[in-house]
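My questions all concern the structure below.
All protein chains of the complex are present and in place, except for one that has been dropped.
Think of it as A and B in the order they're written, each chain with its own count starting at 1.
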Amino acid sequence: MLEQLLVSARSNPHVDPIISVWGWEISVYLFLGGLTAGIMFFSALMMILKKDEQAPFAVNGLSLLGPVVLSMGMTTLFLDLSHPLFVWRFYTTFEPTSPMSYGAWILVLFYPVSILQVLSTFRSGYGLLASLVDGFPLVGTVLDWAERYRRAIAWLALPIAVGLGIYTGILLSAFSARPFWNTGLLGPLFLVSGLSTGAALTALIARRHSERRLFTLIDAGLIVVELIVVALLLVNLSTGAALQLEAAGKLLGGSYTVAFWGVFIALGLLLPLILEYFEIRGMARRLAILAPVLVLVGGYVLRVIAVDLGQETTWTHYTSEFNTQLLDRLR
Amino acid sequence: MTHYAMVIDTKLCIGCCDCVVACKTENKVPVGLNRDWVVEATQGTYPNLSTEFRSERCNHCSNATCVTMCPTGASHYWNGSNIVLVDPNKCTGCKACIAACPYDARLIMHPGGYIDKCTFCSHRVEKGLDPACVSTCPTRCMHFGQLDDPSSTVSQLLKSRKYKVLNPETGNQPNVYYLI
Partner (left out) sequence: MLNAPLTRREFIKISSLLSMGSALSPMLFLGGCSAHPLPGTGTVSSTPTFCDMCFWKCAGFVHRENGEAWKIIGNAEDLHSEGRLCTRGTGGLGSYEDPDRLKKPLLRVTGADGRQTFREVSWDEALDHIATRMKAIAAKYGADRTLLLNHGYGASHFEHLMRAFGSGSSAEPAFAQCRGPRDVAFKLTFGELLGSPERTDMEHSRCIVLIGSHIGENLHNGQVQTLTTALRHDATLITVDPRFSVAAGKSKYWLPIKPGTDIALLLAWLNVLIEENLYDKDYIAQNAIGLEQLRSHVARYTPEWVYLETGIAPDLIRTTAREMAASAPATLIHPGRHSVWYGDDTQRTRAIAILNALLGSWGRKGGFYFQESVPLPDYPLPDYPTPKSTYQVAHGDRYPFAYAGVTNAVIEASIGPDAHYKAWLVYGTNLPTTIPGIRPQLKAAMDSLDLVVVVDTMPMEITGYADVVLPECTYLERYDDLRNSGERLPSLALRMPAFEPSYDTKPGWWIAKQLGHRLGLDKYFPWNDYAEVLDWQLKQVGSSLDEMKKIGIKTFPRTRPKYLAPGEAYGFHTPSSKIELYSQRLADKGFDPIPEYTRPEQPPQGFYRLNYGRMPAHTFGKTTNNPILFQLAPENTLWVNPLVATEKGIENGEYVRLANTDGVVSNRIRVRVTERIGPDSVFMAHGFGHRSRRLRLTHDVGADDSELMNNVKIDPIAGGTGMRANFVTIVKETV
């Protein structure tokens, strides 16, 4: 037998016995980040495709959710910082090798563009609100200006949306130290999932039936793609190195099986897919709202699994000789 | 770049953990936190056994994933050497570096909140002293020096003895070597 024992009591918080530096804050942030990408993507796309008639909410109303949702995500991200007073340090440098640095700078692009997006559809999307502010000098001119360039703004938003979507996936997969994250498929998976949740949210809120149907259709397609990516990911893991196998094991028949198969795959992808099928076929209307809700839940659960399981896959497997809880007597 | 390395002779190490206490006092590491630790690896079945003790810490990797992942440059290479340090005044506590370290060598300073780890005692090295753990180890099984100086003890030992590093597969190119 091989006994690998820590003979000096080591209990660095969030590092021992296994890395657990990131909790719900990061899962929520990644989820909302992906969702925002979807939101921005579709609001811009529909604008460019001139779908004003078929998808009025996506074109005029959706974009406002972008900055709102992302700001919620930024809040949880901030909550996660253990040295928060120095948060401004993200912006005193650009670190080309650090995805987080990209993440920080993408925001600088995101917010102005998404605000312009909102302005460019403010009157059409939120007429009541608009009428309140329209009176003010300047506001009117700004809105006029934004509306004139609404399509150009949309073209600007599109790549940013995609960038944001990819980033939320790359962030984790760039960690070579965490074999479960360190796969080329996590990025695409998060991107697709982000778009899917974006579509689902639109389908959920949109009033006009044609629009709901359109986004249900889009979401169904994205779910199919997502299922394929998941399959590839599993194949990739189970044919990988020892540590990836360990991770696969936790998914296929371990601590994460229920969350992964039960919640994410079954409830978060398959069931909504079926429901959406009926929706598209024009049946079972009353269940209509259920599908998008499930997609959103599934999207969040995916982030939770990824964040937690990733931290569990570690290179060092030491057991501690001592019951480190005893050290609480010092704290 | 100056290439610092620690070479530890597992044939002499007795697992006494003096290196851990020396680090704690020298570097005033807060209670309950550790920059270094000792692992005992026993193989075989009674009475055919072998035991290896390893004093472990940050490997000051030549390819330090903690540095590449740090979004603020707080984690950096010291004076163009491979010694990896954290600048508390640049650290946001995003903890990317902790997740990025395959050796779980980093820790959060509590309640400070910034990230800490073994510094190879750069504050001693710049005075020409050995790190605290090295200069305290009662079996003298720890050695510190520059690998780019072929006459240094560390270079000589790596030339003359069999050695290993921890998980070379990480690709981090760790610089704590274990003589076996």
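Convention: contacts are C-beta pairs under 8 Å (C-beta built on N, C-alpha and C of every residue); 3 or more make two chains touch, one makes a residue touch a chain.
Please read these numbers as outputs of a predicted model, since none were measured by experiment.
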{"item": "Neighbouring shown chains of the undisplayed chain, as defined at the top", "value": "A, B"}
{"item": "Omitted-chain contact residue, chosen from B:3, B:24 or B:143", "value": "B:24"}
{"item": "Residue touching the undisplayed chain, where the options are B:39, B:99, B:118 or B:137", "value": "B:137"}
{"item": "Residue in contact with the excluded chain [from A:53, A:144 or A:321]", "value": "A:321"}
{"item": "Residues of subunit B (touch criterion as defined above) contacting the omitted chain", "value": "11-12, 14-18, 20-22, 24-32, 42, 44-47, 49-51, 53, 88-89, 109-112, 114, 123-124, 132, 135-141"}
{"item": "Footprint left on subunit A by the chain that the document does not show", "value": "1, 3, 5, 7-9, 319, 321-324, 326-327, 329-331"}
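Here, only the chains that are shown with their structure count from here on.
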{"item": "Residue numbers on subunit A that touch subunit B, as the complex places them", "value": "1-8, 10-16, 19, 21-22, 80-84, 86-87, 89-90, 92-93, 95, 97-101, 103-104, 174-178, 241, 310-311, 314-316, 318, 321, 327, 330-331"}
{"item": "Subunit A-facing residues of subunit B, complex", "value": "15, 17, 20, 31-34, 36-45, 53, 65, 68-74, 88-96, 98-104, 106-108, 110, 112-115, 166-167, 169-171"}
